[in-house]
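The other protein chains are all here in position, but one chain of the complex has been omitted.
What follows is subunit A.
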Amino acid sequence: MSMWEYAPAPESRDVANLKPAYRPFIGGEFAEGGGEPRKTVNPATEEVLAEVSTASRADVDTAVKAARKAYDRTWRKLPGSERAKYLFRIARLIQERARELAVLESLDNGKPIKESRDSDVPTAAAHFFYHAGWADKLDHAGLGPSPKPLGVAGQIIPWNFPLLMLAWKVAPALATGNTVVLKPAETTPLTALVFAEICQQAGLPPGVVNILPGAGDIGAELVNHPDVDKIAFTGSTEVGKQIQRAVAGTRKRLTLELGGKAANIVFDDAAIDQAVEGIVNGIFFNQGHVCCAGSRLLVQESVADELLAKLRARISTLRVGDPLDKNTDVGAVNSAEQLARITELADSGDVEGARRWTSPCPVPDRGFFFAPTVFSGVEQSMRIAREEIFGPVLSVLTFRTPDEAVAKANNTPYGLSAGIWTEKGSRILWTANKLRAGVVWANTFNRFDPAAPFGGYQESGFGREGGRTGLEAYLHV
(Lines give C-alpha, C1' and ligand atoms only; values in the text may rest on other atoms or scores of the structure.)
Protein backbone atom coordinates (compact mmCIF):
# COMPACT_ATOMS: atom_id res chain seq x y z
CA MET A 1 0.00 0.00 0.00
CA SER A 2 2.96 2.35 -0.42
CA MET A 3 1.47 4.04 -3.50
CA TRP A 4 -1.28 5.87 -1.61
CA GLU A 5 0.21 6.89 1.68
CA TYR A 6 -1.77 9.71 3.26
CA ALA A 7 -0.01 12.94 3.99
CA PRO A 8 -0.41 13.84 7.66
CA ALA A 9 -3.17 16.36 8.33
CA PRO A 10 -3.03 17.17 12.02
CA GLU A 11 -5.41 19.62 13.58
CA SER A 12 -3.73 22.61 15.17
CA ARG A 13 -3.51 22.11 18.89
CA ASP A 14 -3.67 25.90 19.26
CA VAL A 15 -7.41 25.56 18.77
CA ALA A 16 -7.66 23.84 22.15
CA ASN A 17 -6.71 27.05 24.00
CA LEU A 18 -4.76 24.86 26.37
CA LYS A 19 -3.95 26.64 29.62
CA PRO A 20 -1.03 25.79 31.89
CA ALA A 21 -3.32 25.22 34.88
CA TYR A 22 -6.93 24.21 35.52
CA ARG A 23 -8.90 24.49 38.76
CA PRO A 24 -12.04 23.01 40.35
CA PHE A 25 -15.34 24.81 39.78
CA ILE A 26 -17.34 25.33 42.98
CA GLY A 27 -20.27 27.64 43.57
CA GLY A 28 -19.83 29.35 40.22
CA GLU A 29 -16.13 30.15 40.72
CA PHE A 30 -12.87 28.49 39.85
CA ALA A 31 -10.97 27.96 43.07
CA GLU A 32 -7.74 26.33 44.10
CA GLY A 33 -8.50 22.77 45.21
CA GLY A 34 -7.14 21.40 48.46
CA GLY A 35 -6.03 18.08 46.95
CA GLU A 36 -2.70 17.06 45.48
CA PRO A 37 -2.24 18.79 42.11
CA ARG A 38 -2.09 16.36 39.18
CA LYS A 39 -0.48 16.62 35.81
CA THR A 40 -2.64 15.51 32.93
CA VAL A 41 -0.72 14.01 30.05
CA ASN A 42 -1.30 13.58 26.36
CA PRO A 43 -1.42 9.80 26.02
CA ALA A 44 -0.24 10.03 22.42
CA THR A 45 3.03 11.74 23.31
CA GLU A 46 3.31 11.32 27.09
CA GLU A 47 3.93 15.08 27.36
CA VAL A 48 2.36 17.00 30.21
CA LEU A 49 -0.59 19.03 28.97
CA ALA A 50 -1.49 21.01 32.07
CA GLU A 51 -1.45 20.98 35.82
CA VAL A 52 -4.81 20.38 37.39
CA SER A 53 -5.66 21.44 40.90
CA THR A 54 -7.73 18.65 42.44
CA ALA A 55 -10.40 18.64 45.09
CA SER A 56 -9.88 17.67 48.70
CA ARG A 57 -12.47 16.05 50.95
CA ALA A 58 -13.29 19.48 52.33
CA ASP A 59 -13.87 20.72 48.79
CA VAL A 60 -16.44 17.96 48.28
CA ASP A 61 -18.34 19.28 51.28
CA THR A 62 -18.08 22.86 50.02
CA ALA A 63 -19.33 21.83 46.59
CA VAL A 64 -22.26 19.84 48.00
CA LYS A 65 -23.21 22.82 50.17
CA ALA A 66 -23.04 25.11 47.12
CA ALA A 67 -25.21 22.68 45.17
CA ARG A 68 -27.71 22.43 48.04
CA LYS A 69 -27.90 26.21 48.37
CA ALA A 70 -28.40 26.62 44.63
CA TYR A 71 -31.06 23.93 44.70
CA ASP A 72 -33.00 25.49 47.57
CA ARG A 73 -32.63 29.16 46.67
CA THR A 74 -32.83 29.24 42.89
CA TRP A 75 -32.92 26.12 40.80
CA ARG A 76 -35.86 24.25 42.32
CA LYS A 77 -37.96 27.42 42.26
CA LEU A 78 -37.26 28.19 38.65
CA PRO A 79 -40.11 27.31 36.28
CA GLY A 80 -39.22 24.51 33.88
CA SER A 81 -39.48 26.85 30.94
CA GLU A 82 -36.73 29.04 32.41
CA ARG A 83 -34.52 26.07 33.28
CA ALA A 84 -34.93 24.99 29.68
CA LYS A 85 -33.43 28.24 28.41
CA TYR A 86 -30.25 27.67 30.36
CA LEU A 87 -29.93 24.19 28.87
CA PHE A 88 -30.53 25.54 25.38
CA ARG A 89 -27.84 28.15 25.99
CA ILE A 90 -25.40 25.46 27.10
CA ALA A 91 -26.17 23.37 24.02
CA ARG A 92 -25.47 26.37 21.77
CA LEU A 93 -22.26 27.26 23.60
CA ILE A 94 -21.00 23.71 23.17
CA GLN A 95 -21.67 24.02 19.46
CA GLU A 96 -19.93 27.39 19.28
CA ARG A 97 -16.86 26.00 21.01
CA ALA A 98 -17.08 22.59 19.32
CA ARG A 99 -13.72 22.83 17.57
CA GLU A 100 -11.93 23.80 20.73
CA LEU A 101 -13.61 21.06 22.76
CA ALA A 102 -12.90 18.40 20.15
CA VAL A 103 -9.19 19.18 19.92
CA LEU A 104 -8.87 19.44 23.69
CA GLU A 105 -10.67 16.12 24.12
CA SER A 106 -8.36 14.38 21.68
CA LEU A 107 -5.30 15.90 23.36
CA ASP A 108 -6.36 14.82 26.84
CA ASN A 109 -7.96 11.49 26.02
CA GLY A 110 -6.05 10.24 22.96
CA LYS A 111 -9.13 9.58 20.86
CA PRO A 112 -8.99 10.34 17.11
CA ILE A 113 -10.05 13.86 16.20
CA LYS A 114 -12.55 12.53 13.67
CA GLU A 115 -14.41 10.84 16.53
CA SER A 116 -14.28 13.70 19.03
CA ARG A 117 -15.26 16.15 16.27
CA ASP A 118 -18.00 14.09 14.61
CA SER A 119 -19.33 12.05 17.51
CA ASP A 120 -18.47 13.11 21.06
CA VAL A 121 -18.97 16.87 20.88
CA PRO A 122 -22.05 17.00 18.61
CA THR A 123 -23.74 14.28 20.66
CA ALA A 124 -22.94 16.14 23.88
CA ALA A 125 -24.63 19.25 22.48
CA ALA A 126 -27.56 17.10 21.34
CA HIS A 127 -28.06 15.82 24.88
CA PHE A 128 -28.47 19.37 26.18
CA PHE A 129 -30.85 20.26 23.36
CA TYR A 130 -32.92 17.14 23.93
CA HIS A 131 -33.20 17.52 27.68
CA ALA A 132 -33.79 21.27 27.50
CA GLY A 133 -37.07 20.50 25.82
CA TRP A 134 -38.12 18.16 28.63
CA ALA A 135 -37.59 20.74 31.41
CA ASP A 136 -41.06 22.25 31.05
CA LYS A 137 -42.83 19.06 29.94
CA LEU A 138 -42.08 16.67 32.77
CA ASP A 139 -45.74 16.38 33.69
CA HIS A 140 -46.23 14.83 30.26
CA ALA A 141 -43.43 12.28 30.53
CA GLY A 142 -45.79 9.54 31.64
CA LEU A 143 -43.92 9.05 34.91
CA GLY A 144 -46.71 10.32 37.14
CA PRO A 145 -48.80 13.46 37.53
CA SER A 146 -46.23 15.89 38.97
CA PRO A 147 -42.72 14.52 39.20
CA LYS A 148 -40.33 16.32 41.56
CA PRO A 149 -36.54 16.64 41.46
CA LEU A 150 -34.46 14.63 43.92
CA GLY A 151 -32.12 17.43 45.05
CA VAL A 152 -28.33 17.29 44.81
CA ALA A 153 -26.93 14.74 42.36
CA GLY A 154 -23.41 13.39 42.79
CA GLN A 155 -22.11 12.22 39.43
CA ILE A 156 -18.97 10.27 38.63
CA ILE A 157 -17.88 9.73 35.04
CA PRO A 158 -15.19 7.71 33.28
CA TRP A 159 -12.28 8.71 31.04
CA ASN A 160 -13.44 7.10 27.80
CA PHE A 161 -15.93 9.81 26.74
CA PRO A 162 -15.15 12.70 29.11
CA LEU A 163 -17.38 15.41 27.67
CA LEU A 164 -20.10 13.12 26.36
CA MET A 165 -20.52 11.31 29.67
CA LEU A 166 -20.70 14.71 31.38
CA ALA A 167 -23.52 15.68 29.03
CA TRP A 168 -25.35 12.38 29.63
CA LYS A 169 -25.25 13.08 33.35
CA VAL A 170 -25.61 16.85 33.66
CA ALA A 171 -28.28 17.48 31.03
CA PRO A 172 -31.03 15.25 32.48
CA ALA A 173 -30.14 16.26 36.06
CA LEU A 174 -30.54 19.97 35.31
CA ALA A 175 -33.60 19.50 33.11
CA THR A 176 -35.41 17.70 35.92
CA GLY A 177 -34.50 20.44 38.43
CA ASN A 178 -31.58 18.89 40.30
CA THR A 179 -28.22 20.50 41.00
CA VAL A 180 -24.98 18.71 40.34
CA VAL A 181 -21.57 17.91 41.78
CA LEU A 182 -19.62 16.08 39.10
CA LYS A 183 -16.27 14.32 39.35
CA PRO A 184 -14.55 13.76 36.01
CA ALA A 185 -12.03 10.96 35.64
CA GLU A 186 -8.59 11.66 37.04
CA THR A 187 -6.86 11.28 33.67
CA THR A 188 -9.31 13.37 31.61
CA PRO A 189 -10.54 16.43 33.52
CA LEU A 190 -9.91 19.18 30.95
CA THR A 191 -13.11 19.34 28.88
CA ALA A 192 -15.20 19.19 32.07
CA LEU A 193 -13.41 22.29 33.30
CA VAL A 194 -13.97 24.05 29.98
CA PHE A 195 -17.61 23.02 30.37
CA ALA A 196 -17.51 24.91 33.68
CA GLU A 197 -16.54 28.02 31.70
CA ILE A 198 -19.52 27.34 29.46
CA CYS A 199 -21.77 27.26 32.54
CA GLN A 200 -20.41 30.71 33.42
CA GLN A 201 -20.95 31.96 29.88
CA ALA A 202 -24.50 30.64 30.00
CA GLY A 203 -25.09 32.62 33.19
CA LEU A 204 -26.08 29.49 35.05
CA PRO A 205 -26.78 30.38 38.70
CA PRO A 206 -23.73 29.68 40.91
CA GLY A 207 -23.70 26.23 42.48
CA VAL A 208 -26.07 24.58 40.03
CA VAL A 209 -23.10 22.80 38.46
CA ASN A 210 -19.92 22.06 40.42
CA ILE A 211 -16.94 20.20 38.99
CA LEU A 212 -14.33 18.51 41.14
CA PRO A 213 -11.29 16.96 39.50
CA GLY A 214 -9.83 14.17 41.56
CA ALA A 215 -9.27 10.45 41.90
CA GLY A 216 -11.36 7.65 43.37
CA ASP A 217 -11.12 8.91 46.95
CA ILE A 218 -12.96 12.08 45.95
CA GLY A 219 -15.58 9.98 44.20
CA ALA A 220 -15.99 7.92 47.37
CA GLU A 221 -16.32 11.09 49.44
CA LEU A 222 -19.07 12.27 47.13
CA VAL A 223 -20.85 8.91 47.28
CA ASN A 224 -20.76 8.92 51.07
CA HIS A 225 -21.68 12.57 51.59
CA PRO A 226 -24.85 12.64 53.69
CA ASP A 227 -26.38 15.60 51.84
CA VAL A 228 -26.27 14.02 48.38
CA ASP A 229 -29.65 12.69 47.23
CA LYS A 230 -28.66 10.80 44.14
CA ILE A 231 -25.57 9.07 42.81
CA ALA A 232 -25.07 8.46 39.12
CA PHE A 233 -22.00 6.47 38.20
CA THR A 234 -20.53 5.31 34.94
CA GLY A 235 -17.44 3.14 35.15
CA SER A 236 -16.24 -0.30 36.08
CA THR A 237 -18.49 -3.00 37.50
CA GLU A 238 -16.10 -3.47 40.40
CA VAL A 239 -16.43 0.15 41.51
CA GLY A 240 -20.16 0.07 40.80
CA LYS A 241 -20.59 -2.77 43.27
CA GLN A 242 -18.63 -0.83 45.90
CA ILE A 243 -20.91 2.16 45.38
CA GLN A 244 -24.06 0.04 45.58
CA ARG A 245 -22.81 -1.38 48.85
CA ALA A 246 -21.92 2.09 50.14
CA VAL A 247 -25.37 3.57 49.50
CA ALA A 248 -27.22 0.46 50.76
CA GLY A 249 -29.65 1.43 53.44
CA THR A 250 -29.44 5.16 52.74
CA ARG A 251 -32.16 7.21 51.11
CA LYS A 252 -29.85 7.92 48.15
CA ARG A 253 -31.08 6.98 44.73
CA LEU A 254 -28.60 5.20 42.51
CA THR A 255 -28.07 4.51 38.83
CA LEU A 256 -25.11 2.55 37.49
CA GLU A 257 -23.74 2.24 33.97
CA LEU A 258 -21.08 -0.44 34.25
CA GLY A 259 -19.03 -2.75 32.09
CA GLY A 260 -19.96 -5.03 29.26
CA LYS A 261 -18.81 -7.88 27.08
CA ALA A 262 -21.10 -7.42 24.13
CA ALA A 263 -21.77 -10.15 21.61
CA ASN A 264 -21.82 -9.18 17.97
CA ILE A 265 -23.65 -11.99 16.19
CA VAL A 266 -23.12 -12.55 12.47
CA PHE A 267 -25.52 -14.97 10.78
CA ASP A 268 -24.60 -16.71 7.55
CA ASP A 269 -26.95 -14.58 5.45
CA ALA A 270 -25.50 -11.26 6.64
CA ALA A 271 -24.15 -8.79 4.11
CA ILE A 272 -20.55 -9.68 4.87
CA ASP A 273 -18.82 -6.44 3.84
CA GLN A 274 -21.36 -4.41 5.76
CA ALA A 275 -20.93 -6.68 8.76
CA VAL A 276 -17.14 -6.26 8.59
CA GLU A 277 -17.55 -2.48 8.77
CA GLY A 278 -19.89 -2.86 11.73
CA ILE A 279 -17.57 -5.24 13.56
CA VAL A 280 -14.65 -2.85 13.05
CA ASN A 281 -16.73 0.07 14.30
CA GLY A 282 -18.02 -2.06 17.15
CA ILE A 283 -14.63 -2.91 18.61
CA PHE A 284 -12.15 -0.31 17.35
CA PHE A 285 -14.24 2.83 17.84
CA ASN A 286 -12.55 4.89 20.54
CA GLN A 287 -9.72 2.30 20.74
CA GLY A 288 -12.25 -0.15 22.13
CA HIS A 289 -12.62 2.00 25.24
CA VAL A 290 -16.38 1.61 25.06
CA CYS A 291 -18.44 -0.18 27.69
CA CYS A 292 -20.81 -1.41 24.97
CA ALA A 293 -18.01 -2.37 22.53
CA GLY A 294 -18.73 -5.49 20.46
CA SER A 295 -15.82 -7.39 21.97
CA ARG A 296 -17.13 -10.92 21.42
CA LEU A 297 -17.71 -11.70 17.76
CA LEU A 298 -20.02 -14.69 17.31
CA VAL A 299 -19.90 -15.89 13.71
CA GLN A 300 -21.98 -18.63 12.18
CA GLU A 301 -19.50 -21.41 11.43
CA SER A 302 -20.23 -21.63 7.70
CA VAL A 303 -19.09 -18.07 7.04
CA ALA A 304 -16.42 -17.78 9.73
CA ASP A 305 -13.37 -18.27 7.50
CA GLU A 306 -14.58 -15.90 4.82
CA LEU A 307 -15.55 -13.27 7.37
CA LEU A 308 -12.32 -13.56 9.31
CA ALA A 309 -10.23 -13.13 6.15
CA LYS A 310 -12.13 -10.01 5.15
CA LEU A 311 -12.03 -8.70 8.66
CA ARG A 312 -8.25 -9.01 8.89
CA ALA A 313 -7.83 -7.35 5.51
CA ARG A 314 -10.03 -4.47 6.59
CA ILE A 315 -8.36 -4.08 9.97
CA SER A 316 -4.97 -3.96 8.24
CA THR A 317 -6.04 -0.67 6.66
CA LEU A 318 -6.80 1.02 9.99
CA ARG A 319 -4.35 3.81 10.70
CA VAL A 320 -3.05 3.90 14.24
CA GLY A 321 -1.35 7.07 15.39
CA ASP A 322 -1.60 10.77 16.10
CA PRO A 323 -5.09 11.47 17.46
CA LEU A 324 -5.00 14.97 15.98
CA ASP A 325 -4.51 13.60 12.48
CA LYS A 326 -7.83 13.53 10.64
CA ASN A 327 -6.80 10.27 8.95
CA THR A 328 -6.27 8.42 12.19
CA ASP A 329 -8.70 5.56 12.88
CA VAL A 330 -7.31 4.29 16.16
CA GLY A 331 -5.76 6.75 18.59
CA ALA A 332 -3.88 6.34 21.83
CA VAL A 333 -4.81 4.19 24.79
CA ASN A 334 -5.75 6.58 27.58
CA SER A 335 -3.04 5.75 30.10
CA ALA A 336 -0.04 3.57 30.83
CA GLU A 337 -2.15 1.64 33.37
CA GLN A 338 -4.82 0.90 30.80
CA LEU A 339 -2.23 -0.17 28.24
CA ALA A 340 -0.76 -2.55 30.82
CA ARG A 341 -4.22 -4.00 31.53
CA ILE A 342 -4.94 -4.57 27.84
CA THR A 343 -1.52 -6.16 27.33
CA GLU A 344 -2.00 -8.47 30.30
CA LEU A 345 -5.44 -9.64 29.20
CA ALA A 346 -4.32 -10.14 25.62
CA ASP A 347 -1.38 -12.21 26.85
CA SER A 348 -3.80 -14.42 28.76
CA GLY A 349 -5.38 -15.22 25.38
CA ASP A 350 -2.05 -16.62 24.20
CA VAL A 351 -1.58 -18.58 27.38
CA GLU A 352 -5.07 -20.07 27.21
CA GLY A 353 -4.58 -21.19 23.62
CA ALA A 354 -6.39 -18.67 21.44
CA ARG A 355 -4.84 -17.67 18.11
CA ARG A 356 -3.63 -14.08 18.04
CA TRP A 357 -3.53 -11.94 14.92
CA THR A 358 -2.25 -8.39 15.13
CA SER A 359 -2.62 -5.73 12.48
CA PRO A 360 0.70 -5.12 10.71
CA CYS A 361 0.08 -1.36 10.90
CA PRO A 362 2.92 0.87 12.05
CA VAL A 363 2.55 1.96 15.65
CA PRO A 364 4.16 5.16 17.02
CA ASP A 365 7.15 4.53 19.24
CA ARG A 366 6.08 7.18 21.74
CA GLY A 367 2.81 7.30 23.63
CA PHE A 368 0.43 4.52 24.65
CA PHE A 369 -0.67 2.54 21.61
CA PHE A 370 -1.97 -0.97 21.05
CA ALA A 371 -2.29 -2.37 17.54
CA PRO A 372 -5.72 -3.77 16.62
CA THR A 373 -5.76 -7.41 17.59
CA VAL A 374 -8.06 -10.32 16.81
CA PHE A 375 -8.14 -13.62 18.66
CA SER A 376 -9.70 -16.59 16.88
CA GLY A 377 -10.37 -20.07 18.21
CA VAL A 378 -11.67 -18.48 21.39
CA GLU A 379 -13.52 -20.63 23.93
CA GLN A 380 -16.16 -19.30 26.27
CA SER A 381 -14.10 -20.21 29.31
CA MET A 382 -11.15 -18.01 28.31
CA ARG A 383 -10.55 -14.74 30.11
CA ILE A 384 -10.60 -12.86 26.79
CA ALA A 385 -14.16 -14.11 26.29
CA ARG A 386 -15.33 -13.37 29.82
CA GLU A 387 -13.56 -10.24 31.04
CA GLU A 388 -13.93 -6.74 29.72
CA ILE A 389 -10.66 -5.80 28.01
CA PHE A 390 -11.59 -2.19 27.23
CA GLY A 391 -9.14 -2.00 24.36
CA PRO A 392 -8.81 -2.77 20.64
CA VAL A 393 -8.95 -6.54 21.12
CA LEU A 394 -11.60 -8.71 19.49
CA SER A 395 -12.40 -12.30 20.48
CA VAL A 396 -13.96 -14.49 17.81
CA LEU A 397 -16.18 -17.47 18.62
CA THR A 398 -18.38 -19.50 16.31
CA PHE A 399 -21.86 -21.00 16.48
CA ARG A 400 -24.04 -23.26 14.38
CA THR A 401 -27.66 -22.48 15.25
CA PRO A 402 -29.49 -19.33 16.30
CA ASP A 403 -30.23 -20.93 19.67
CA GLU A 404 -26.53 -21.57 20.21
CA ALA A 405 -25.74 -17.98 19.28
CA VAL A 406 -28.21 -16.69 21.83
CA ALA A 407 -26.99 -19.08 24.53
CA LYS A 408 -23.38 -18.02 23.99
CA ALA A 409 -24.27 -14.34 23.77
CA ASN A 410 -26.15 -14.50 27.05
CA ASN A 411 -23.43 -16.50 28.79
CA THR A 412 -22.09 -13.51 30.69
CA PRO A 413 -22.98 -11.65 33.87
CA TYR A 414 -23.04 -8.46 31.79
CA GLY A 415 -25.91 -7.29 29.61
CA LEU A 416 -25.25 -3.90 28.12
CA SER A 417 -25.37 -4.24 24.37
CA ALA A 418 -25.42 -6.68 21.48
CA GLY A 419 -25.26 -6.69 17.70
CA ILE A 420 -27.09 -8.78 15.11
CA TRP A 421 -26.14 -9.09 11.46
CA THR A 422 -28.62 -10.80 9.15
CA GLU A 423 -30.72 -9.89 6.16
CA LYS A 424 -33.78 -11.54 7.65
CA GLY A 425 -36.04 -9.18 9.55
CA SER A 426 -37.88 -11.84 11.50
CA ARG A 427 -34.56 -13.29 12.64
CA ILE A 428 -33.44 -9.87 13.84
CA LEU A 429 -36.54 -9.47 15.96
CA TRP A 430 -36.40 -13.03 17.29
CA THR A 431 -32.76 -12.65 18.27
CA ALA A 432 -33.23 -9.16 19.73
CA ASN A 433 -36.04 -10.54 21.83
CA LYS A 434 -33.89 -13.36 23.21
CA LEU A 435 -30.79 -11.33 23.98
CA ARG A 436 -30.41 -10.06 27.51
CA ALA A 437 -28.97 -6.66 26.73
CA GLY A 438 -30.19 -3.13 27.19
CA VAL A 439 -29.28 -2.03 23.68
CA VAL A 440 -29.44 -4.19 20.58
CA TRP A 441 -28.06 -2.93 17.29
CA ALA A 442 -29.24 -4.76 14.20
CA ASN A 443 -27.09 -4.32 11.09
CA THR A 444 -25.37 -1.38 12.76
CA PHE A 445 -23.36 -0.83 15.92
CA ASN A 446 -22.41 1.87 18.43
CA ARG A 447 -25.28 4.22 17.64
CA PHE A 448 -26.26 6.72 20.30
CA ASP A 449 -28.93 9.34 20.49
CA PRO A 450 -30.35 11.33 23.40
CA ALA A 451 -33.82 10.16 22.42
CA ALA A 452 -32.90 6.47 22.70
CA PRO A 453 -32.57 5.02 26.22
CA PHE A 454 -29.21 3.41 26.97
CA GLY A 455 -28.31 1.15 29.87
CA GLY A 456 -27.75 -2.42 30.92
CA TYR A 457 -29.02 -5.59 32.48
CA GLN A 458 -27.54 -7.31 35.52
CA GLU A 459 -23.85 -6.56 36.11
CA SER A 460 -23.88 -3.88 33.46
CA GLY A 461 -25.85 -1.83 35.96
CA PHE A 462 -29.32 -0.43 36.37
CA GLY A 463 -31.14 2.61 35.17
CA ARG A 464 -31.27 4.10 31.72
CA GLU A 465 -29.88 7.29 30.27
CA GLY A 466 -31.67 9.09 27.47
CA GLY A 467 -35.24 9.11 26.28
CA ARG A 468 -38.26 9.33 28.51
CA THR A 469 -37.01 6.36 30.52
CA GLY A 470 -33.83 8.23 31.47
CA LEU A 471 -35.71 11.05 33.18
CA GLU A 472 -36.96 8.70 35.86
CA ALA A 473 -33.47 8.45 37.37
CA TYR A 474 -33.66 12.09 38.49
CA LEU A 475 -37.26 12.36 39.65
CA HIS A 476 -39.50 11.37 42.52
CA VAL A 477 -42.33 9.77 40.60
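Convention: a contact is a pair of C-beta atoms (placed from the backbone, for glycine too) under 8 Å apart; a residue touches a chain by one contact, two chains touch by 3 or more; residues count from 1.
Operating definition for what follows: contacts and distances are computed from a predicted model.
Engineer: For the chain that's not shown, choose its UniProt protein name out of "YeeE/YedE family protein", "2-oxoglutarate ferredoxin oxidoreductase subunit beta", "Aldehyde dehydrogenase family protein" or "Carbohydrate ABC transporter permease".
Structural biologist: In UniProt, the chain that is not shown appears as "Aldehyde dehydrogenase family protein".
Engineer: May I ask which residue of A:165, A:275 or A:442 touches the chain that does not appear here?
Structural biologist: Answering carefully, the residue with contact to the hidden chain is A:442.
Engineer: In the complete assembly, which of A:66, A:126 or A:175 touches the absent chain?
Structural biologist: A:126
Engineer: Could you tell which one of A:43, A:112, A:207 or A:453 touches the chain left off the display?
Structural biologist: A:453
Engineer: Among A:64, A:156 or A:258, single out the residue that touches the unshown chain.
Structural biologist: A:258
Engineer: Spell out the interface residues on subunit A facing the chain that's missing from view.
Structural biologist: Counting only subunit A, the missing chain is touched by 126, 142, 144, 237, 240-242, 244-245, 248-249, 253, 256, 258, 413, 428, 432-433, 437-444, 447, 449, 451-455, 457-462, 464, 467-469, 472, 477.
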